[in-house]
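Of the protein chains in this complex, all but one are displayed in their positions.
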Amino acid sequence: MNHVLDYYNYWIVVFLMMSGFYIVISANNLVKKIVGLNIFQTSVFMLYISMGKVSGGTAPIVVEGVTQYSNPLPHVLILTAIVVGVATTAVGLSLIVRIKRAYGTVEENEFENKDDAI
Amino acid sequence: MLEQHLAVLPILLPLMAAPIVLILGRNALSWGLAILVSGLACFVAWQLLAATLSDGVIRYAVGGWAPPWGIEMRIDTANAFVLLAVTAISTFVLLYSKESIKKEMDESQHGLFYTAYLLCLAGLSGILITGDAFNLFVFLEISSLATYTLVSLARDRRCLTATFRYLVMGTIGATFILIGVGMLYMKTGTLNMLDLAERIHAYDSSRTINTGLAFIMVGVSIKLALFPLHAWLPAAYTHAPSAVTAFLASTATKVAVYVMIRFIFTVFGAEHVFEDMSMDWILMVLAIVAIFKCSYMATVQSNVKTVLAYSSVAQIGYMVLGISLVSATGLMASLIHIFNHALMKGALFMAVGAVFYRMGSVDIKAFRGLGRLMPWTMAAFTLAGLSIIGVPLTVGFVSKWYLVTAALEQNHWVVAGLVLAGSLLAVVYIGRVLEAAYFQQPDEGQADVKEVPLTMLIPMWLLVLANVYFGVDTSLTSEAAKHASDLLFQNSDAISALMDSLHGPTAQAVSETSGLTGEVLQ
Partner (left out) sequence: MAEFIDLVLLAMLAITALRIIFLKDLFAVVMLFGIYSFLSALIFVSLDAVDVAFTEASVGAGISTVLMLGTLALTGRTEKENQHSSLLPLVVVVVTGAALIYGTLDMPPFGAADNPIHEHVAPRYIEESPKEVGLPNMVTSVLASYRGFDTMGETVVVFSAAIGVLSLLGVRRRKENESAESGLMEHRVLHVIAKLVIPMIILFALYVQFHGDFGPGGGFQAGVIAAAAFILYSLVFGLPRAFAVVSPTVLRYLAAFGVLLYAGVGVVSMLKGGHFLDYNVLAANPISGQHYGIIIIELGVGITVFAVMLSIFYAFGSQAERSDIK
């Protein structure tokens, strides 16, 4: 039981990652793919932040009387990763808008049919 | 005073030039500044390579904080060599692009092209120079985003879907790398590559670390387009603007190959990756399939850019094959092929871009009779094509030579034979184009096609001549590649030795010779 309690956090995060991953690779609609990509990435962030938590600790901002702090390094890494994620999302969504204008559809099977196969 | 900061200049120069170019806009100043910056970066890379060959590893602590608390740049012969190739190609392609993009992009986009190009150069340089695993991820994303922008600048609407697919696959790859680095961090507490190496080896075998390795390898394989994760490449290279394809085909995937080499040899150690995890067989099989399947695919395409795109995936197969042989010669073959392939493919894509400039199409039908109408361009294509095939006196021959030697050293006769067989397929797909150019008549109404402007011809021919020069006089490239691969193998052995003698005096001596400095040892 103790073993499970140690890891439940990680396992649910793995489940969330795989849900996002599944949406990315199986969705036909491009917007949904981007949503899936975001879910995938956000879940990876949870993995990093989970590893930084110290039981009984608090946020890594120096406060009088507190001695136990959670680890600030994963926080820094994820701050960067979040921004990278939104940058990719913005570019991806712009591509979708252009694809809609050029093809009239954002369903993958529909515009694949409109092009010659490569 | 500037000498001590050489390590960070290749990143800093393009990185600061990019916003300036955005402000300058689309005039000739942008192009001039971009070439100046790229040329300077190339010069710095040259200095860095010379310094690593004579003095050893260069380490630069950004922010003044010593690693692993701060981020360090770590340059040894391997990354200096690849950096030289990247910056040189970048400069040549910039020279070429001034005319080339006039026919392929609206004028209002030219300023953004140069900005994105410089960002891509900064990103690729950052990946090569950094010694910190998470910093590598950040620069990987900079270069990736810039690449997506560059590919999508073409007028053909298919570049949009190609870019989107590239974006999705590329981001999955980057996220896998992030997961892998996270797992390594979880078990070691550090992100600095040398520090990671030392701490990983304190574990005999750990599921988390092995899974981290697997995820990093898969993520990097997507980026370097290793079969079967190469699906994004043919469409992206075919539909991107010609100058973009010339730049990316020579640099982006090669940098990813470097990342694979760096993680395998410097962070994890060859012994662990290949013996404990049997990655040598997996990589070898995938590489061979890549060489054959993709060389075959190249022979049946009607669009010449697609032919060259599949050829690129096959050539990457050669590079990975060299890695999978797990020997200093094999690694040397890979490194030398990284450099040589950049020269070959850069020239080939420039030639094809020149054809597009005049003919408006790169279907093989458009090549008919061009041997007479565009003699310089087709001669360049021929020479570079011979290089891909591996004819003696070209760099392609040099790469194949080292690869076959490395295979024979390990008594992999079959592999050596397969490498040579791959060249036969190259004869077919290059030969088809040459046949159309030299032995067929041009279509009606094409008689007034002439050669391309000098700013496109000169960089093309400089690369072609480099192909021949480095094929005849291999001293620079083979010395650098040999030095790099020896160093990488020494690192690898030193790491295994460190595991045995972690606190003894021998550890100090071992680290000195292989370039790891005492700071890494606690």
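Note that the chains take the letters A and B in the order they are written out, and that residue 1 is the start of every chain.
Everything below uses one rule, namely that a contact is a pair of C-beta atoms (placed from the backbone, for glycine too) under 8 Å apart; a residue touches a chain by one contact, two chains touch by 3 or more.
No experiment lies behind these values; they were computed from the predicted model shown.
*Asks:* Just name the one of B:185, B:274, B:356 or B:381 that touches the chain not displayed here.
*Replies:* B:185
*Asks:* Touching the absent chain: which residues on subunit A qualify?
*Replies:* These residues touch the chain not displayed: 5-23, 25-29, 31-32, 34-36, 38-39, 42, 45-46, 49-63, 68-80, 82-91, 93-98, 100, 106-107, 109-110.
*Asks:* So that we can see where the missing chain sits, which residues of subunit B does it touch?
*Replies:* Considering the whole complex, subunit B reaches the absent chain at 5, 8, 12, 15-16, 18-20, 22-23, 60-65, 68-71, 108-109, 112-113, 115-116, 119, 122, 126, 132, 134-135, 138-139, 141-142, 145-146, 148-149, 152-153, 179, 183, 185-191, 199, 206-208, 210-212, 214-215.
Keep in mind that, in the parts below, only the chains that are shown with their structure count from here on.
*Asks:* Centre to centre, by mean C-alpha position, how many angstrom separate subunit A and subunit B?
*Replies:* Those two chain centres are 28 Å apart.
*Asks:* Can you check the complex and tell me which residues of subunit B touch subunit A?
*Replies:* 134, 137-138, 141, 145, 148-149, 152, 157-158, 160-161, 163-164, 167-168, 171-172, 174-175, 178-179, 182, 185-186, 234-235, 238, 306
*Asks:* Under the touch definition given earlier, write down the residues of subunit A that touch subunit B in their complex.
*Replies:* Residues 17, 21, 24, 30, 33, 37, 40-41, 44, 47-48, 51, 74, 77, 80-81, 84, 87-88, 91-92, 95-96, 98-99, 102-103, 111-112, 115, 118.
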